[in-house]
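Below: the structure, in structure tokens.
A single protein chain has been omitted from the complex, and every remaining protein chain is retained in its original position.
When the chains are written out, they are named A and B in that same order, and each has its own residue count from 1.
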Amino acid sequence: MRKFLADYIKKDGNRNVVLLIVYLVIQTAAFSILLPNFMTVSNFQNLMRQSAELGMVSIPLAIVLMTGNIDLSIGSVMGVCAISMARMLRAGLPIPAAVLFTVCIGALAGSLNGFCVAKLHLDGLVATIGTQVMLRGFCYILTGGRSVSGLPSEFTRVSKMYVLGVPISFLLMLAIFAVAIFVMQKTRIGIQVHAVGYNARASRFSGIEADKIKFRLFVMSGCVAAIASMFMLMRFASAESEFANGYDTDTLVAILLGGINIAGGSGNMLGAFLGLITVAILKNGLNHIGMTATYQQFIVGLLIVISAVRLPKKRD
Amino acid sequence: MNKILKRQETLIAIFSLLVFAVFSVCSDNFFTATNIRLLFQQYAVNGICVLGVGIVVILGGIDLSAGSILAISGALGGTLVKMGVPTILSILASVLTGMFLGLVNGTIITKLHVPAIIATIATNYVFRGILVIITGGFWVNNFPKSFTSMVTGRFLGLSNVFWMAMVFLAVLTFVLHYTNFGRKIYAVGTSAETAEKCGINADRIYILGFVICGAMIGYAAMMYAGLYGAISTSGTGASLGTTVLAAALAGGINFNGRGTLIGGTIGMFLITIINNGLIQMRVSEYWINAVTGAIILLALILNAMNAKNAGRDM
Partner (left out) sequence: MSEPVLQTKGIEKSFFGVQVLKGIDFEVRRGEIMGLVGENGAGKSTLMKIITGLYTNDGGTILFEGNPVVFPDPSKARDVGISIIHQEFNLFSQLSVAENIFLDRKDYRNRYGIVDWKKMYGDAERILRELGADLDVRTLVRQLSVREQQLVEIAKAVSANAKVLIMDEPSAALPDNEVQKMFHVVRMLKDRGVAIVYISHRMKEIEEICDRVSVLRDGRNEGVVEMSKGKVDDVISMMIGREISDYYPHSRRSFGQVVLRVEGVSGQGLEETSLEIKSGEVVGLYGLAGSGTTDFAEIVMGLSRRSAGKVFYKEAEVKRDSIKAAMSAGIAYVPPDRRKEGIIVMMDITQNTVMANLRAYEKAGVLQNKKIYEKVEEHVENLQIKCAGQSQQVLRLSGGNQQKVVLAKWLDRNPGLLILNEPTRGVDVGAKSEIYRMIDKLANEGLGILMISSEVPEVLGVSDRVVVMCRGRVTGEYVNEGIGQDVLLKAASSNAGGEENE
């Protein structure tokens, strides 16, 4: 067992997983001792609802990072999707049709990113900063500056639905995570994604079509952002122009904490999941203590730096 | 001639003039003395920041913590002004704070081997957090008139701050193009590895670039305080990092020792003109971001294409 653990830690990307588990246990224990309201059913339901959407979008982003890319436009994609959805519902479109259209909008936004990165070969960072600003602009156009509310209750009600006390959105997030873990571990896509991230040239020389993979990942990212935005819309029951603004950084933070290397290749989905849970619990606990969002970000910021430090290896 | 035309700076400058002309024709309110004055003032603070961030990008780095640096430096300098410390000393304190925070960024990136984007996303949070913890999230405002009038004053009809930006542009352009240190910045940006082989201490140059960037932001922070009369410790500068980065990239600065601060300045003007013009044209305010975003994206694509084509003749 000790040897297994030692080997596991040595494997690239797992160091953070182990550290995170330890940290997570300490953090949870500390909160439950210090905060009387922390270990309650209603708090956990809240926590799960809040982390569900973040969790969903962090899944494709984690994989995008593994290929050595980045997507900073997720928040804006979510904004456009949620506002479109809200307007469609207000216009009286049946819910299933609105859902379908919203996912299509997400896919379209994702393919715009994919086109810039995989076809025009732009730097992912540069391209998605561009789409981030542009799509946020669309958010303003779509809302006309007013908040879109008055959504049908059949729709908003979904956020209050539970299965065995667990919010539906959280279950869906777990399901997507499970699928992603399965795909990354059990299908060829997993190996190909890591290969592209570690060494794009060598993977091309093995017949792996990196551009195709990248394009599809961005489209996927757009679709998942669309789904996540709907759940967020249910929770808030209204959408305004700044909907989900800054979500891309929050997502990135959770994933980086999980030990996924921004340079591509290493890292795994379990790490991303743990990173997400850690951030969610941390923010929730700090909320109970009465810390504002800025305080929370301060602590999260410190955690990122600590988790990203790579001491130089000795050169041969 | 052909060479000049092909430069991104020229393209963006022509494009900016075109946009300027369109607005002048289409809107009665755009090409008026009042609005032109306003436009130069709107440009000024970001225009100082883009000089610093531009140097960082030329070096191959990125600084997404610019907004938080601005807020901290401004809050500190502003508080000093309110306490009655002479303006010059307060500005100096603000600049030094910016330099120190730049030093922190540069050190984390080079010595701890954290990629610049991660490091500055993180320090953006951390710096902001420290500020809010210290101040309790309050606004720093009600500056003495002696201070604000100095900043809001005009010279030759245009904002003093604009002229300051021009002075800095001239000084830094001189440093980049006519001093040994400046040429080493371009060298390290082109290839840190080659620079090391030539006996240049690349890490040192990189850190100094971040320190200069911090100094510019620290100065801009006091100008912001003077112009707008308040620093919100929790909100000021929230979108500064992205806007300034986009301006630098649009102006032809790229992560590999490409581009000039003049380009970055033109890029910042373009963004300011579009923002201002769309408002003057009474275009629904909500189109502004979308159009700005689309134009930035276009400029970025142009920049990346340029860089790629030029890379090919290597």
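Throughout what follows, contacts are C-beta pairs under 8 Å (C-beta built on N, C-alpha and C of every residue); 3 or more make two chains touch, one makes a residue touch a chain.
These numbers were taken from a predicted model, which means no experiment stands behind them.
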Of B:F30, B:F147 or B:Y186, the residue touching the omitted chain is B:Y186
The missing chain sits against chain B at residues 178-181, 183-184, 186-187, 189-191, 194-200, 256-258, 310-311, 313-314
Even though one chain is not shown, chain A touches it at residues 12, 186-188, 191-192, 194-195, 198-199, 201-209, 265-266, 316
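Here is the rule we go by: only the chains that are shown with their structure count from here on.
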Expressed in whole Å, how far the mean CA point of chain A lies from that of chain B is 30
Per the touch rule, the chain B residues reaching chain A in their complex are 62, 108, 112-115, 117-119, 121-126, 128-130, 132-133, 137, 234, 242, 245-246, 249, 255, 284-294, 296-297, 300-301, 303-305, 308
In the complex, chain A touches chain B at residues 70, 116, 120-123, 125-127, 129-141, 143-145, 241, 249, 252-253, 256, 262-263, 292, 294-295, 297-302, 304-305, 308-312
